[in-house]
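One protein chain is absent from this view; the other protein chains keep their places.
What follows is chain A.
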Amino acid sequence: MKSQVLSLIAGRLGIAVITLLIVSFAVFFATSMLPGDTASILLGQAATPEAVAGLRKAMHLDDPAIFRYGRWLLGLLTGDFGTSYANGRPIMDLIGGRLINTLKLAAVTTLFAVPLSLFLGITSAMLRGSLYDRVVTLCTIGLISIPEFMVATTAVLIFSVSLGWLPALAFANEVHSLGELLRVFAMPVITLTFVVSAQMIRMTRAAVVETLNTPYAEMALLKGASRGRIVMRHALPNALGPIANAMALSLSYLLGGVIIVETIFNYPGVAKLMVDAVATRDLPLIQTCAMIFCLGFLVLTTIADIIAILANPRLR
């Protein structure tokens, strides 16, 4: 039985690695197909054809694509992400601090959003059909429908402009005290929590409601179990897999999809870096950012799958 679990998990990890490889292929060739010649863009309009040709040779741009892909992939595996086309600095240096900022924001948001969604999702499933359930449902559906820039702009209008409680811009690098940290993170975190929680609340509620409708939940009720006990002992353990998956999908958004929030609050994260890189046609930077987002997504979904495997008693 144990070995079956291990082989399933190993298989899942194997699939993750293969997926990553396929994505790297897609990312590399998709970015290669962007219009315009990197060398002539770098050298500007005044460049002589000789200079362009020389630069192309120096950057190995004339090599067959498959070789360039191999070299790039090898670089990624050995931790060499290449140098930025735009300013010649190593990609590693450009991304390093930004990635930590993004992860910080994601971590703080997760810390708030996950317990909140679990609580609201589970309680509204327990009180299904009640006024409380309807209010929660109405709010979450409302939030799903409101675009995040709307939430972010409204938050800025209220808390920064009208009330003046919080700074409108977030400079994560200059935080010294806990209070300051809270003030800086407050608005981006609130906005992101709104965006990711709604989906998680809905999915948690659905998963718990489904297990509450099973005969074993009814059996627990007929044994005299309280509602809390039925949910915690009987419904939740069996709803763990779907809940973990819903969480992973929502949280993966925190890595790559936060561009609007980062832009509005001028937060120096990876998503903003990537958009800037697109503007300057900085291919190595774009590719690396894309790979980071993909990696984050895969790590989260793989963790969710492993939780689902471990939560299945048939495999225990």
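The working rule: a residue touches a chain if its C-beta (ideal position, glycine included) is under 8 Å from a C-beta of that chain, and two chains touch if they have at least 3 such contacts; residues count from 1.
One rule holds for everything that comes next: contacts and distances are computed from a predicted model.
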Omitted chain (choose from "Membrane protein", "Heme lyase CcmF/NrfE family subunit", "Tryptophan synthase alpha chain" or "Peptide/nickel transport system ATP-binding protein") - UniProt protein name: "Peptide/nickel transport system ATP-binding protein"
Residue touching the undisplayed chain, where the options are A:I144, A:L221, A:L249 or A:V275: A:L221
Missing-chain contacts mapped onto chain A: 214-216, 218-226, 229, 233-234, 237-238, 311, 313-314, 316
